[in-house]
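Showing subunit A:
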Amino acid sequence: MTTKLRVTRRAVLAGAGAAVASPNVWTSARAQAAGAIKIGIPAALTGPLGTVGQQTKRGAEFYAKVQNAKGGILGRKIELLIEDTAGNPANCVRKAQEMVERQGVKILTGLTLSSEALAVVPKLAEWDAIFMSGINGDGRLTADSFVPNFFRANISGPMGARAVSLYLREAKFNNIYALGLDYAWGHNSVQVFEDEMKRAKKNFIGKVFAPTGTKDYSTYITKIRQSGADACYLVLQGDDNNAFLSQSRQYGLPDKVALLTEIVDLASIKAVGDDSLGLIGSSRYSFSYDHPKNKEFVELWRKEHDGGLPDTFEGETWQAMQAIQAGIEKAKSTDTEPLRAALTTVELESIKGKIKFRECDHQAVQQGFMVKVVKKDGYNTPIPEVIATFPGERTTPGCKKTTYDD
Partner candidate 1 sequence: MRLSLVLGLCGLALLIAAPLALPPFAMTLLTELVILGLFAMSLDLMVGYTRLVSFGHAAAYGIGAYASGYILLNSSTPLPFVVILAALLTGFIAIGVGWVCTLATGVSFSMLTLAFAQLLYAIAFKWTSVTGGSDGLAGIPRRPGPLGITFFTGKAGFYYFALACLIGAYVMCRGLVASPFGAVLRGIRENEAKTLALGYNTRLYKIAVVAISYALGGLAGALYAPFAGFANTELLFWLLSGQVLIMVIVGGSGTLIGPVVGAALFMLLEHQLSSYTEAWALFLGLFFIAVVLFAPAGIWGLATSWLGRARARAEPEGVRHG
Partner candidate 2 sequence: MVEAEAATARSEGAFAQTLLEVDSLTKRYGALVAIDNVTMRVSDGEVRAVIGPNGAGKTTLFHLITGVVKPTAGRVRFAGHDITRHAAHEICQRGLSRTFQLTSLFPEMSARANVMLAAQATHARRWQPFGGGSVFARARRTGDAVLEQLGLTDVASRPAGLLSHGDQRLLEVAMAMAQSPKVLLLDEPTQGLSVEETAEAVETLSHLLERARIAVLLIEHDMEVVFRLAHRITVLHRGSVIADGAPAEVKADARVQEAYLGGIE
């Protein structure tokens, strides 16, 4: 018994020792695949936002697979370095730094949380690396916190809020309330929305913010009901979004108040099922978007994934990868300096149509669109259907701003 125990103890210590002494951290870059283009993706693959991180991973991996089959970019293969951050900025900075310092990565994408992105952005100059956002919606990234090595291919929070606002200008709703998550994204989007509503001469009744991780939304539902609003704008995501949608349906809220949301995604629709029916919102990406490039992508995707549909961040990541490719091809190099210059002038035909990065704040100007969650034959869950589109010039905020003038 004692001997056995001692052996096991040794195993524990040895295991621990192996982890510490495990050689790869302490040595320089491993042998590189000849000429491969390395793209670093420090994403939240686990944790509460694991859903988003996993979408990023699937989107990027599929893109690399398809493109590598076509011979890669400039004849060089795409090599993805995907690491889990568990949604913690400290992990994210460390993993990104490892990619840059040890693996020689010069292009980062797929960071999941805005807090992670905001922590990484100030380091880009020191790292001499480009960060192509495909997810991060925080308005500050292209405003106060803007750095030249940052590019945003995705639709930002303010752009989503703007799309909803433009839609509401034409809609019959007059008394409007807003519920946002109590952090930067929620406050930022609700602010943009409130300004918009006031300009549109709508009656903006009030707003309330719920902390992330709220389990019981009944008080917020009650506030919305009491306000007498006929529409409520939601800036929620993940578990909070799911909890709100389930509970508001249980309270019969949608019978009385139209719910408009900043992000509609399939993961949420699946999580709450029919409770999402009738939800109207802007969408950063939807498979139902009517564009030949998108149709081609969705078909390719479904063939690869047993008929599964690409979700919001799978599409957004795809577009971010397209942008990276377009930049590299135009620069004919992956070096940071020429790549950055190329990205500011490149114009590409992506799955969402034409997109182009503005020179002033590196935000990709692209169409905004509104969807409505409906039941449709041939799909076993409700799906988002496009009900309106807006040209990029109208949904993109002023340069290095999070607000709109008209």
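Picked so that all candidates are chains of the complex that A comes from, given by their letters.
Couple of notes before you dig in:
Here, a residue touches a chain if its C-beta (ideal position, glycine included) is under 8 Å from a C-beta of that chain, and two chains touch if they have at least 3 such contacts; residues count from 1.
Quick caveat, the model's predicted, so the values are computed rather than measured.
Screening 1 or 2 for touch with subunit A: in this complex the touching candidate is 1. By the touch criterion given at the top, residues 5, 8-9, 11-13, 15-16, 19-20, 22, 25-28, 45-46, 83-84, 86, 88-91, 93-95, 97-98, 101-102, 114-115, 118-119, 121-123, 138, 140, 145, 182-185, 187, 211 of subunit A touch candidate 1 in their complex.
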